[in-house]
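Every protein chain except one is present and positioned as in the full complex.
Letters A, B and C name the chains as they come in the text, with residue numbers starting at 1 for each one.
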Amino acid sequence: MQDFLEFKAISKGYPGVQALADVSFSVKKGAVHGLMGENGAGKSTLIRVLSGDQSADTGEIRIDGQLQHYRSVRDAFDAGVIVIHQELQLVPELTVAENLWLGRFPGKAGVIDRSRLVGVVKEKLAEIGIDIDPTAKVASLSIGERQMVEIAKAVMADARVIALDEPTSSLSSRESEILFTLIDRLRAQGKVILYVSHRLDEIFRLCDSLTVLRDGKLAAHHPEIAQITREQIIAEMVGREISNIWGFRPRERGAVRLEVKDLAGRKLRTPISFSVRQGEILGFFGLIGAGRSEMARLVYGADSRSQGTVSVDGATVTPDSPPHSIRSGIVLCPEDRKFDGIVQGRNIEENMAISSRRHFSPFGILQPKKEAELADRFIAKLRVRTPSRKQEIVNLSGGNQQKVILGRWLSEQGVKVLIIDEPTRGIDVGAKSEIYEILYELAGQGMAIVVISSELPEVMGITDRIMVMCQGRVAADIERADFDERRILAAALPDVANASELPNQQVQSR
Amino acid sequence: DVKIGFIVKQPEEPWFQDEWKFADEAAKEKGFTLVKIGAEDGEKVQSAIDNLGAQGAQGFIVCTPDVKLGPGIIAKAAANDLKLMTVDDRLVNADGSPIEDVPHMGISATKIGEAVGQTIVEEIKKRGWDMKDVGAIRVSYDQLPTAVDRVDGALSVLKAAGFPEANIFDAPQAKTDTEAALNASTVVLNKNAGIKHWVAVGLNDEAVLGAVRATESVGIAADSMIGVGIGGADSAINEFKKPSATGFFGTVIISPKRHGYETALNMYEWIANGKEPETLILTAGQVALRDNYETVRKDLGIE
Amino acid sequence: MTSLKKLLLGEQGLVVIFAIAFAIVALTVPNFLTERNMLGLLQSVVTIGIVACTMMFCLASRDFDLSVGSTVAFSGMVAVMASNASGSIIIGLLAALLCGGAVGLVNGVVIARFRINALITTLATMQIVRGLALIASDGRAVGINDPGFYQLALSKFLGIPTPICVMAVFFIIFGFVLNRTVFGKNTLAIGGNPEASRLAGVNVSNMRIWIFALQGLVCAVAGVLLASRITSGQPNAATGLELSVISACVLGGVSLAGGRAAMTGVIVGVLIMGIAENVMNLLNIQAFYQYVVRGLILLLAVLLDNLRSAAAGRRT
Partner (left out) sequence: MTSLKKLLLGEQGLVVIFAIAFAIVALTVPNFLTERNMLGLLQSVVTIGIVACTMMFCLASRDFDLSVGSTVAFSGMVAVMASNASGSIIIGLLAALLCGGAVGLVNGVVIARFRINALITTLATMQIVRGLALIASDGRAVGINDPGFYQLALSKFLGIPTPICVMAVFFIIFGFVLNRTVFGKNTLAIGGNPEASRLAGVNVSNMRIWIFALQGLVCAVAGVLLASRITSGQPNAATGLELSVISACVLGGVSLAGGRAAMTGVIVGVLIMGIAENVMNLLNIQAFYQYVVRGLILLLAVLLDNLRSAAAGRRT
């Protein structure tokens, strides 16, 4: 088979950053091509260039031998390119169907054909096994569901080239499977698929060939994925060997630090109780919509509680608001970095110091030197790729933004309970192991840590204990000694027969 | 060379445009420079005076946005070493008494109103209406003291002539334009659908015009309406030029010519020849009707 | 949820609340529910109503237009002057549409192409256009020569004054455009998430230019009707119109953050504004107290609407 999609000497620079430097490679027809690299290596930039969103400074793109000269997203679409971006690109106020048709609504003379609008979407969603109502407003969907809608875009248009930028970062294994089947089908139809991910398992599961980027340059190109190993890829990406990503170290567990009793709220109706000890890392696992994030937000006081108490070291935390939680020593690193995490328009330094600066600002007056020190320390520790600490956070790559948010909470002082929701979403392998190291270190100092994750290997790899949630309830509580993949998954899957008898079903209340 | 400022409160209003125009004539005649500045509120007046001082003017004439600004204007003028005259509206002290030693040329708002009232009363009698069957629309804009004085002046004459107080209806304008007056008057007309004959008074021609338009839109004939405005500029003349008579019966023309030309001239004389102007000159308004407005305007020296 | 509560707090809650308020006013305020007063009320909101149609699009796409008042005055002036000069009402109308459209187009191009803040741009054109209107007329009202021109406002269609009919037609057209056409959906999409719309291939800057141009055209129509109603072109007309129109839209549930708009809501918003004025005058409330009452009504209306959407659990 010949090369269908070709990148030739693509370069793209931003002020202070060379995002892509002379990148050339090609992909064959009917192939799924993996794209890997550290955070900030230039993967998303390459995909943006392909989508017509950004134009390369130099270089050319050929599809099916034809040189492409597109100037806008529209031209790229007309050339048969469709891109699912790393950040969700949906309009919350419109319905699922309208979002999927956006940019090319069906109809005559500008009047929308409403039966086609909904009908076609219904068909396509059913075809790929996504169970979402096409007439629902996107605003009413959870992140996971939104990601599925985003993915459905790939099949709505009859594209020749499909690029997916970290599509599984907010999906759990079940939704991921749906996506993988879909990709297999597209491959069979002879499409070219570019697939960006930090999850090696997925790369090996899906891809036929692989390109690794490093610092904007082509680090390696593998036309046959079968001939390489994980370790090799990691080395090519990170530039050093990482033998064991998890690096789990057992610790002493002390007295109970966090005690949650009968906690419930509007989106989580079944009361939940649990406790975490000093030095313990507790994992929460579940499918999308299991209610883990809701639980975390209730503990932190981000949403208001209808009942229940939270106490730290025996002292009850009241009232339930983030400032009070922080003062009592509870912090939450939220899952949705774009809406709940980064502060747009501000730079890295300010984003990091937003909460912890009160410890070193007498009478509310800032100490710029101390803030700078703090920022530099965590930029180095978390390996944030940026020209300076003054860079605006929106100019960072997705993974680097996540690192800054992590830095915000890791720099907080007097933390007794650290809750992190999807700590490594979109983060590269190298940085992941650094973050795990930090977690072990903090736990070693006596902190109680709650990790919420949809990646089963991760929860099993780094936690002392796992609580499995399913449909807003705790379905299982498993000690590390008893970790068993099948048992955990079984607990996470809703039992359809039992579920219909439950008084409060999260899924139906939506 | 002589430089004189002319500050007015509403530069977009035709009245002040005319005052400026006539002041310009005086400037051309005598060869002095006239600086025209619009100042809609007290703060703008202050900076306008500073500005004149900075330009090296020797004196200025002002129609103030509010008469209570008096002490402030006098202090500012003194600080900038500028001679001061007022036009149209006379400055008052904190206690409301007129400041006598600032030369003033003007016309009392109440007097103009009374002329309006007189015209209406005469026309009612001429048409042989019974005052009890007539409604009066008071198109009001009460946040402007001049407006209150004018309207109250007109109504006082009506009442003195036996117009029943109960037949006077308030139509508050939200803004001083015709549309606002039209909307407010429409409500009054609809509320009192039983009354067949109407008269209307207001702050200016535009306000009365609104009331006239309202009668037309609810189908009241032109000969059942007597609206008398104040101003006599284009809005009124346009009405008179219409092929058939409308409910806009007449207007009290006040002459911008004397107010513009004479004040400027007097100020010039004061500066150039040290001739102090009279401290108080009061001018009169003249009633103009559909058939005589051209002569009235000529008499007053406009056109 | 009981069914009453459901009705009040549902999608059409604003309409229901409005209907209840209307019924109360109709029963308690004398002279309110007469045919004459109703027609008078509707006529008094014609300018606001017509301009609100396109302002809705403008706000829904996350833009902002402060120049509408000036454009209404300017195009009214142009219509009168052109028809006086040419002796043809049609030419006057076309000239007004041309000028209105041109103002809108300039707004749109400056905002969308040069990427200048909409508030500043339209604040600037608001002043420039008002200045042009004043310069063109030398600050004076221009009378209409041809009596046929004022028949436009006085004529009736099926017993209803033409301006009201025109407003109704605009409501229908723009309601349809918003909900049933690509243009409408794209407008909402741009407002809801400009970045996503751009990436989906919506030509965001063209859309914005179109919306502003349309707004200009619609202002011209409102300006012609206004000139015809007051039988002259007045350079000072319609000052402050922008805030009334924007309030009406926001009252009707149009989000200033973009992406949310509904024609029924806007109609209700326009009517609330009109009824408030009307009732205050019917009840003979003093001018100074009217300010206070107007403010309170505004607050109350949004407060009710907010309670409603809070209860409906909509994320804001």
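Points to keep in mind about this one:
The criterion applied here is as follows: contacts are C-beta pairs under 8 Å (C-beta built on N, C-alpha and C of every residue); 3 or more make two chains touch, one makes a residue touch a chain.
Fair warning: this is a prediction, and the values are worked out from it, not measured in the lab.
When the full complex is taken into account, the listed residue touching the unshown chain is B:D50, out of B:D50, B:E122, B:E276 or B:D299.
One of C:L132, C:I211, C:I230 or C:V270 touches the chain omitted from the figure, and that residue is C:L132.
Here the missing chain is touched by one residue of B:P11, B:P98 or B:P164, and it is B:P11.
Against the chain not shown here, subunit B presents residues 11-12, 35-38, 40-48, 50-51, 53-56, 65-72, 75, 79-80, 92-96, 142-145, 148. Listed here are the subunit C residues that touch the chain not shown: 66, 110, 114-117, 119-121, 123-128, 130-132, 134-135, 139, 243, 246-247, 250-251, 256, 287-292, 294-296, 298-299, 302-303, 306, 310, 316.
Contact between subunit A and the absent chain runs through residues 14-15, 300, 302, 321-323, 325-326, 332, 334, 339-346, 350, 354-355, 357-358, 361, 364-366, 368, 392, 394-395, 408.
Keep this in mind: only the chains that are shown with their structure count from here on.
Contact topology of the protein chains: linear, an open path with no closing contact. Ranked by number of C-beta pairs in contact, the top chain pair is B-C. With centres computed from CA atoms alone, C is the chain lying nearest the middle of all the protein shown.
Separating the CA-averaged centres of subunit B and subunit C is a span of 32 Å.
Computed from the mean C-alpha positions, the centre of subunit A lies at a distance of 44 Å from the centre of subunit C.
The multi-chain contact residues of subunit C, meaning those touching 2 or more other chains, do not exist; every residue touches at most one other chain. Among all residues of subunit B, none touch two or more other chains.
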